[in-house]
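Before I ask anything, here is the structure I am working with.
What follows is chain A.
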Amino acid sequence: MRATLQEELDRLEEALQEEAELVLRSLRGAIAVLTEQDLELADEIIAFDDEVDRAYLALEQDVEELLARQTPVARDLRLVLASLHVNLHLERAADLCVTMCKLAKLVASSPADPAVVASFREMGERAETMLRVAMQALAGRDVAGAESLVEMDELIDRANRRLVGRILDLGSDPDRREWGLRMLVISRCLERIGDHAVDIGEQTAYLVTGELREFTDASHPGSEDE
Partner candidate 1 sequence: MVAIVDPARLLERRPSAQVERPSCVFELRDVSVLYSGKAALKGISLDIQARLITAIIGPSGCGKSTFIRCLNRMNDLIPGAKVRGTILYHGQDLYAAEVDPVEVRRRIGMVFQKPNPFPKSIFDNVAFGPRVLGLREDLGARVERALRQAALWEEVKDRLDASALTLSGGQQQRLCIARCLAVEPEVILMDEPASALDPIATAAIEDLMHELKREYTIVIVTHNMQQAARVADMTAFFSVDVGPEGERAGILVEYDRTEKIFTQPADPRTEGYVTGRFG
Partner candidate 2 sequence: MRGLGDTRSRRGSELAFAALLLSSLAVGMAALVALLADVIHDGAGWVTWRLLTQAPSADPAVAGARPAILATIYLGLLLLAMVVPVGVASAVYLEEYARKERWYNRLLEIAIQNLAGVPSIVYGILGLAFIVRGAGLGRVLLAGAIILALLTLPTVIIASREAIRAVSDSIRQGAYALGATRWQVVSRQVLPAALPGIATGTILALSRGLGETAPLLMIGALTFIAFDPTLLGPFTALPVQIYNWIRQPQAEFRRLAAAAILLLLALVLSLNAAAIWIRDRAQRRW
């Protein structure tokens, strides 16, 4: 029954997973830019964002038409609404990769700090894993998997806090201070990508349970210190 609706929902999910692959490519590229200072790659990643944007817009339009034509309800409706949100989170994650590449270009002249680079590699790889896990949990309707993202996010948050400390210790040299600020922003970008992955997990939980709730309430009552 309702073969058309099912086909369209399947296509929607496929499109979402394909878009996630594009975003992961952007992220891997951005990490490589940060750790290897590859400026040509940075330009490629920035240009590549157009593809992500195209996928984003196409998905938005597909959702609009699906809602207008098929009037889904219950679980189908939640899937469509969740897809809208996930779409947005993916697109923002990709934008953050572009930001990181632009910043990397700006600080290309300054010497790299190996500790910072190592930190970025660690955070970046964790963010990449988190996005993968989030998309897998969505495909598998896996609420436990989605909830595990909160703990994974911890590593990124801790690394971000450590970097803040280090930057504050840099001293008063204006060049170093400018470099430090940019590093902070990059770190913040990676931390935001982690947050987007958690948000995608929340959408998975909403899809399955019908309840929209913030994961951080469940396991981390404490507030972030920035």
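Selection rule, in plain terms: all candidates are chains of the complex that A comes from, given by their letters.
Following the convention adopted for this analysis, contacts are C-beta pairs under 8 Å (C-beta built on N, C-alpha and C of every residue); 3 or more make two chains touch, one makes a residue touch a chain; residues count from 1.
Every value quoted in this text rests on a predicted model; they were computed, and no experiment measured them.
Colleague: Looking at this complex, which of 1 or 2 sits next to chain A and touches it?
Modeller: Candidate in contact with chain A: 1, the rest do not touch it.
Colleague: Residue numbers of chain A touching candidate 1 in their complex, please.
Modeller: 1-5, 7, 11, 64-65, 68-71
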